[in-house]
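Missing here: one protein chain of the complex. Every other protein chain is in place.
And then chain A:
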Amino acid sequence: MVKYFLGISVLKASWDQVFIAFWQRYPNPYSKHVLTEDILFREVTSDNRLVSRRLLTKTSRVPRWAERYLPANVARCAYVIEDSVVDPQSRTLTTFTWNISHARLMTVEERCVYGMNRENGSWTEIKREAWISSNLYGLSRGIQEFGLARFKTSVSKTMKGFEYVLARMQGESPSWTLVETAKEARGKAKETALAAREKAKDLASQAQKKQFV
């Protein structure tokens, strides 16, 4: 037995804005359970689709009633893989996400398809499906119920996070501009310091030469 979830969410932003936000969604105030984020693979295919794999570390809470059945040393964080395909021709983003640790306890597999909203072309629709399963003998039903409830909470957090990141992007200056400026300034400071050091060396060697003359 597997618990199945199907839901549609709409973001009031165009598909390209949402795709850009997708890569910049962590951290946000609703993603405190996401501890690390990495890209492990990325490639543009010959038919111009962007294929990526992202690895996330998330805190994983176990229901209190199940805790006593688990070994005490079960890690309190879980590794999650999120594979994705961005297709700018069809204006779709497809993701498949699942946990690669604690898989015997519970597996949550999620497929999302992001695309243009049919009623309003400047909005984006997310069709989300999930499959929640557990192989833990005798406890699987309870764990799946718990998993589904937690999944629903996490969907609402995901959407709030998206809205937050989209609002930030649509503000006066996108975050990367600010970061870029800071980096440039730092680069310049480094250059100045380097130039000063070279000049000092130059003066020192001149002074030395004078001594020998």
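Throughout what follows, a contact is a pair of C-beta atoms (placed from the backbone, for glycine too) under 8 Å apart; a residue touches a chain by one contact, two chains touch by 3 or more; residues count from 1.
Rule of thumb we're sticking to: contacts and distances are computed from a predicted model.
Participant: Pick from "Trafficking protein particle complex subunit 5", "TP53 regulated inhibitor of apoptosis 1", "UDP-N-acetylglucosamine transferase subunit Alg14p" or "Mitochondrial outer membrane protein-like protein" the UniProt protein name of the chain that isn't shown here.
Facilitator: In UniProt, the chain excluded from the picture bears the name "TP53 regulated inhibitor of apoptosis 1".
Participant: Which of A:23, A:123 or A:164 touches the chain that is not shown?
Facilitator: Going through A:23, A:123 or A:164 one by one, A:23 is the residue touching the chain not shown.
Participant: Any idea which of A:81, A:116 or A:136 touches the chain not displayed?
Facilitator: The missing chain is touched by A:81.
Participant: Residue-wise, where is chain A in contact with the chain that is not depicted?
Facilitator: Here the touching residues of chain A are 16, 19-20, 23-24, 26-27, 34-42, 44, 48, 50-51, 53, 55, 57, 79, 81, 83, 86, 88, 96, 98, 100-101, 107, 109, 111, 129, 131, 176, 179-180, 183.
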